[in-house]
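One chain of protein is taken out of this complex; the other chains stay put.
Let's look at subunit A:
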């Protein structure tokens, strides 16, 4: 490998040839514009001899660069990982294992230090980081223990691109994932007998000593071993790299030595041709370029670049590899280049021993980066080649880049282009956080009783919903508190709740709630609007996006900086997602998980298959801009939802297979593979991917698939099914050459998104790193053209920077790096990117209704073809809504009429059949047989409705300027579609609907027939003029109760009521009864009962009266007046029944027994009046009096009672004139008195 680079540097071969040579191994297509196709036979010959090593070139190159930069970036911010370093060992580089440098190194860092840990060897940070592979292994082990932010991703630690298949282990390529925690395979440094003979079985991580050591700094690895949110302290990983170079040589690194041997031969041919100026690197006083900020940055000067030509060549090769997507992760490389650009100072090369410097100008013997100047020069060279990518970064990054003084100094031209790009950029990325939780609204259509198997299930779910939100609120309150633990705090409650979801149908209801809430809280990009798919936007988002925008900008500034965890963060569940993950874990319910997977799969299929509007290139006027805003928004909503759902699907689906234990190896693995290959995938993602690629919808399908796969366990990539997927993805990755003029196939930003997510996926620990460098590279990228539609989604500009950064927050690390440079700040936290959310949000548009067949449909289709996409969307939307409204309208009119008919028919039935009314089921059948035929009218009515409503809606929604012909066609199509939709539904469901509604009405009516027919009798409202100023019923009940309690005592001597008060009270009662506004039946019933009690007390003269001190009894006339008032209230104002028979209950009549002397005249008066007013029948009273005799009374009382009865019975039956009554009363009273 090194030989290739060497020959390149010696200009034996051209860059173009080299790139072609590499690319051929991977893709047969022509190379990029960076290189010129001019193969010369000599070059070919030189390279062909190296053929077997071809696929190792890229890993080698990447490792080489990381290696070389190690003095510049010893412990900077998150450092990109190295590529697999099969052959990273470079002779002659400082500290390299060959030559005498080795000895020097060994002395500098004696072997005894080798096994030291981070804690023990703070010194180790100084330049020691490049030594030895051991620490990386150790870290690997630790990574396992720590897991990934609690997600139990085994093997998450300590790895980043490890070696590609090296010659020494050809058989291990795919079937042998690294067992990092296996101490036998990856022993800690110092515990291994040095030399290749030490092990019988070479591990696959053997070779690249420098790689491992380099990895110690690489952020990706460290972030896998650390909590994702906080930036990982740099010290830990660096400190581990204490092993001197030589000692760390792992067993089985034959290939490395072979390579060295080759290189030596190579070099011996050449002898030293030109003297090399000694390394200009100044010996710095401080060997440790700490990031403490106290150090001044070393200025970079273009004039002091040491070997331009060599740097240019390497930069060109490197750039070409990037451009050809030969590197696994585009943004990782950019990150690395940005690091070089912003490197602060060079670490002292204490070992810049003269031995290697002289005469190796253009070889790899001398360090590639001898100074900061070299680094910056190299970085700028690379950046120049990738201007297109840079210009598509967000505006903030562009600004920082354009303002970078080093860049200006080294390439004013590039700086100028960047400035121009910045000025033209509209790619502002908003950083606002989503708002706090909002609940999923109750949807009567899906959530009402009819959707549950039983009342119990319905009420259980009612409780579940509340428990779920209670848990959610508690989580919101506490999850950020230190020491709070989800499982401890909520686990048992969640499990208890899951335990109650016994019925399968309840599970599906709960899962629907769970999933909706997930989407609402985590996907909701728009913040306050927080709309759930398909639901109307909230009021705030309608109040004006402008104000909201301002609010968000403010929020943005107030936000605490937070790192997204380096350029290759592990899959995490940020923010609210953590709640849902922990909920799933705590619930640990297999029913729930299964239902959740079903539901997630269904939703993913649904969203993935959504017919998103397609780009029409002809549509280039201003109007399209506005339209595309909407398209993009819609796409973003769908994509983000899909990613979220897929992430959770992956999480749940692979949950049973993940554990803290290391991935299996050997036979165990074979048996696991055999078993797992039998298990069908939870969702047929392979087919979805294939279809997505064919339909040119990769930009939609791949990003969610990546989320799904990021949770795969170690075995997954080894399964044939998933391996196919990875190979497809790999081919896709290679095919996405950014510089290719393939806008027609895929837009630039779409490609960038795919490259970013795929690059990220390739860094996931469970994805075998050698997968990327498979020998059997994809030959001919894609065979999609055959079936592909002319313009797939891929060709539509659906991705913007906002979406790119939302999906890949780690791209923001670039900006962070630049900003760090500007500020000179050293804060580890200095994150700027947090969560990127688009500023606006929309509900998902309606799904287009099924296309009808026939010529008409084709014509309609053709009609839309040449119209802006918004037209089609409008028509489809109108049709969908009108169709749906039509159904609702029919329900509210026709069906409601039928229900009313049913009710009156039922009433008739009940009257004819008498009280019992007959069997309800039978009644229902009779009614339905009469009414259901009327359902046929629904279709005609529906047609009429759609005809009437659709055109207006279309007209209102389309631009004013729409040509008349277009407008009328659009209207007609909308009418047709709406009718089709409505009639389809109605014809299928109208009968069932009528039945259901009639059934409900019948049971309602029958229930109403039940206990209180009288209470339901006709009620009069208050009169029109009523202003509802009457005293409140509650007040009156309370007042009357007070009078009653005074009357029955006990009371203080000074307590009593005045006759005026009583009169006033009854007057108020009249008012209240006449104004029905506030009166409810129970209140009226109690008022009636209380009024009867009051009358009895009046009759018995039991009410304590306040007045002139002597008079403690109510005057007769007053009493009679009050009784008159009561009689009139009972007669005129009470609408409910008044329990007048209570007046003659033994208890109330018995009140008279206590009075001395007993006065019967009021009772007699009352009874007469009752009869006269028709309030009680004579017979009824007679019956009551009769039963009174049966009660036990004191002897004299019984006699008097008998006399009263006789008196009353002796009265003439006919009502008498008022005067007569009065006359009668007096003598009667006299009689009674005389008898007493």
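Convention: contacts are C-beta pairs under 8 Å (C-beta built on N, C-alpha and C of every residue); 3 or more make two chains touch, one makes a residue touch a chain; residues count from 1.
One rule holds for everything that comes next: contacts and distances are computed from a predicted model.
For the chain that is left out, the UniProt protein name among "BHLH domain-containing protein", "Somatotropin", "Histidine-containing phosphotransfer protein" or "CDAN1-interacting nuclease 1" is "CDAN1-interacting nuclease 1".
Of the listed positions A:673, A:1032 or A:1106, the one in contact with the omitted chain in the full complex is A:1032.
Only one of A:992, A:1080 or A:1209 touches the absent chain when the whole complex is considered: A:1080.
The residue from A:487, A:606, A:908 or A:1042 that touches the chain not shown here is A:1042. If you put the hidden chain back, the residue from A:482, A:963 or A:1050 that touches it is A:1050. Residues of subunit A in touch with the missing chain: 436, 438-442, 444, 447-450, 458-459, 461-462, 465-466, 468-470, 473, 538-540, 542-544, 1028, 1032-1034, 1037-1038, 1041-1042, 1044-1045, 1048-1050, 1052, 1077-1078, 1080, 1082-1083, 1085-1086, 1089-1090, 1139, 1142, 1145-1148, 1150, 1154, 1191.
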